[in-house]
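Below is one structure, written out as structure tokens; comments come after it.
Complex shown without one protein chain; remaining protein chains in place.
Going in written order, the chains are labelled A, B and C, and every chain counts its residues from 1.
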Amino acid sequence: MSNKIRVTVWGEFRHEKRDEVVKKHYPDGMHQVIAKALGKNADMEIRTATLDEPEHGLTQEVVDSTDVFTWWGHCAHKDVSDEIVARVYKRVLEGAGLIVLHAGHFSKIFKKLMGTNCSLKWRVAGENKAGETERLWVIEPSHPIAEGLSEYIELPNTEMYGERFDIPTPEKLVFISWFEGGEVFRSGCTWERGHGRIFYFRPGHETFPIFHNPQIQKVLTNAVRWAKPRIIKEDVCPCSPEIEKVGPREFPQIQG
Amino acid sequence: MSNKIRVTVWGEFRHEKRDEVVKKHYPDGMHQVIAKALGKNADMEIRTATLDEPEHGLTQEVVDSTDVFTWWGHCAHKDVSDEIVARVYKRVLEGAGLIVLHAGHFSKIFKKLMGTNCSLKWRVAGENKAGETERLWVIEPSHPIAEGLSEYIELPNTEMYGERFDIPTPEKLVFISWFEGGEVFRSGCTWERGHGRIFYFRPGHETFPIFHNPQIQKVLTNAVRWAKPRIIKEDVCPCSPEIEKVGPREFPQIQG
Amino acid sequence: MSNKIRVTVWGEFRHEKRDEVVKKHYPDGMHQVIAKALGKNADMEIRTATLDEPEHGLTQEVVDSTDVFTWWGHCAHKDVSDEIVARVYKRVLEGAGLIVLHAGHFSKIFKKLMGTNCSLKWRVAGENKAGETERLWVIEPSHPIAEGLSEYIELPNTEMYGERFDIPTPEKLVFISWFEGGEVFRSGCTWERGHGRIFYFRPGHETFPIFHNPQIQKVLTNAVRWAKPRIIKEDVCPCSPEIEKVGPREFPQIQG
Partner (left out) sequence: MSNKIRVTVWGEFRHEKRDEVVKKHYPDGMHQVIAKALGKNADMEIRTATLDEPEHGLTQEVVDSTDVFTWWGHCAHKDVSDEIVARVYKRVLEGAGLIVLHAGHFSKIFKKLMGTNCSLKWRVAGENKAGETERLWVIEPSHPIAEGLSEYIELPNTEMYGERFDIPTPEKLVFISWFEGGEVFRSGCTWERGHGRIFYFRPGHETFPIFHNPQIQKVLTNAVRWAKPRIIKEDVCPCSPEIEKVGPREFPQIQG
């Protein structure tokens, strides 16, 4: 039996089919570029799954054999079935990792795990728009997700996301982005839910070739290793054996 | 216009109608005892609402004019409509406070805000069972919720809740309970979600007169004051104005 | 007896005496401008204290009657006596608030409370240097320290501080700064130590008139109110009464 980290790269895979700019960067879909990048790591085993496959490619069998999910979605969050989201949610609480990318901030699975609306500010950058420079500053250089990076990652063309980002206070804030237009953003955030680890990573707008960037790929590799399960365990609500008591006690006098 | 804290005390109000032991302690329902206790505070205005009222007593108007909710439910979490839960959830994210009591750990609203399954261990204590002693130790004596308390609160008869409690790491852990039978529990926990504050407080089993206890009432009073809105504001996802660019840039060379 | 918040504004007050640019902005010292701003609040009582006064103006009596300290120091951190630092440290652990300003990040009192070296990146901005624009983005609009602010505070001329800032993970991150030169910084951070609250606030370089800015003054006012003591209490290490035991037990068998 393999000891590899079993990664399921999930992609919405719709922008890539209908938008020429996106298609140019990702002719086979973003998920394929991510999968190929992660697949270079000898300690990982990669599968992909996309929205328009049956059960969005996330059958019970796939979910149960996934150690870490990556999740990119944007225009079609609403088309993801609640049942499949519940399946992934249960797996994360049991110990699987989840890496949410860019517009995945508004995905059902991320909002369900955060308990907030996950809104943010943004600025259009698209087909005929050049985007703007982003610098992702490494706030925690000793965090495993920052392993091997230098002081910052610079991306020459991005779509801006700005604060306030409506998330629970991150347990660790690994990256903060600086944008040319004057905004900042908590771009790399970690949380734990149940026994699972969650990492939100901001970059990845579809109209720019972000996932081809080697440093972005390095972060994804690091994040998968960080998020791999420590245990897989379902928390239930067990009833403990009764204890022997010396007898009923007097209730305290009621006041009020 | 009043500057009072507008509190809505929500109660499931079913155990009290059908269980003689519960009825003895709470002939009009637990919510009435809680409401009466909070109502002694000159800075609060109290309403109650219960499951079997239309819209569970939580009409849009009630929710929109509530500053802090308290929530007790147990046997009928599933009967609470998702629509009403979504309404309260939205209000909490916008800034309202929420105080979740005892078996409310498994309520839809609490699970939705936590993003975990909120399971725990427990031991039966009921009609003919004496329960066991619980001591709630004050971990953060300077926290507003602990104002005026001494080192611990002792309850002579309680139903045990034990760890592991499946919750996100609390921002502040105000109480830890010790139980006679050998367990411990994170009994007073705070979080923030959106602009709202949430406090989970463990005591309150229906078969014991916990909500008549003056120290428990003191905690509820403190918690309402702590949880009152700092602002009420809906976070949306605004699109920022475009910035002027000096022209399209070359995309970085694709690697990989 | 007064219920006002007793604030002691501490200033190093050396740059203002020897540097013409600083003197121009702060002829009586930065501490006087801060004291005057805070003194407009009817709920506050303000004193000042400076390095070159006896005991740095922080006699036992002053410290014991201070609810909240503000602290600005830069070139002379080493001249602050360890004994006085220990006195303020004890008072903060007992419940007093501390607001550390700008170059105070390297003060003895801040490093002692943080347990880290508190280093950061910076860029010279001085007499003949124009400085650069800083935007302090409000990350937590519902935090009391952000009360009444809009989305960000913009300062046209500042000295840059950049990440990595070597601090323990803040409990709440209220502001993140964006700098024209391309850096970001965690500019408004809160922690608790003992029963006291601590707020670090980045702006305040001596060569620019930052403390004259009404929005900066608003933050200082908010911070004082947030940091005021909830309790004043010395934590000692009490020995509890012995408990009666049924007799000595067998030690478990030694393994190993």
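Definition applied: contacts are C-beta pairs under 8 Å (C-beta built on N, C-alpha and C of every residue); 3 or more make two chains touch, one makes a residue touch a chain.
A quick note: this is a predicted structure, and the numbers were derived from the prediction, not measured.
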Open item on the list: Among C:11, C:194 or C:229, which one touches the chain that has been omitted from the display?
Closed with: C:194
Open item on the list: In the complete complex, the non-displayed chain touches which residues of subunit B?
Closed with: 135, 137-141, 162-164, 169, 171-173, 176-179, 182-184, 186
Open item on the list: To test your reading of the contact rule: which positions on subunit C touch the chain that is missing from view?
Closed with: 25, 33, 36-37, 93, 106, 112-117, 119-124, 129-132, 156-157, 160, 162, 164, 166, 168-169, 171, 180-183, 191-194, 208-209, 212-214, 217, 235-243, 245, 247-252, 254-256
Task: Residues of subunit A (touch criterion as defined above) contacting the omitted chain - done: 95, 141-144, 147, 171, 192, 195, 229-231, 233
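Here is the rule we go by: only the chains that are shown with their structure count from here on.
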Task: subunit A-subunit B separation of Cα centroids, rounded to whole Å - done: 28
Task: subunit A and subunit C: spacing of chain centres that average the CA atoms, whole Å - done: 35
- [ ] Send over the residues of subunit C in touch with two or more other chains.
- [x] 141, 171
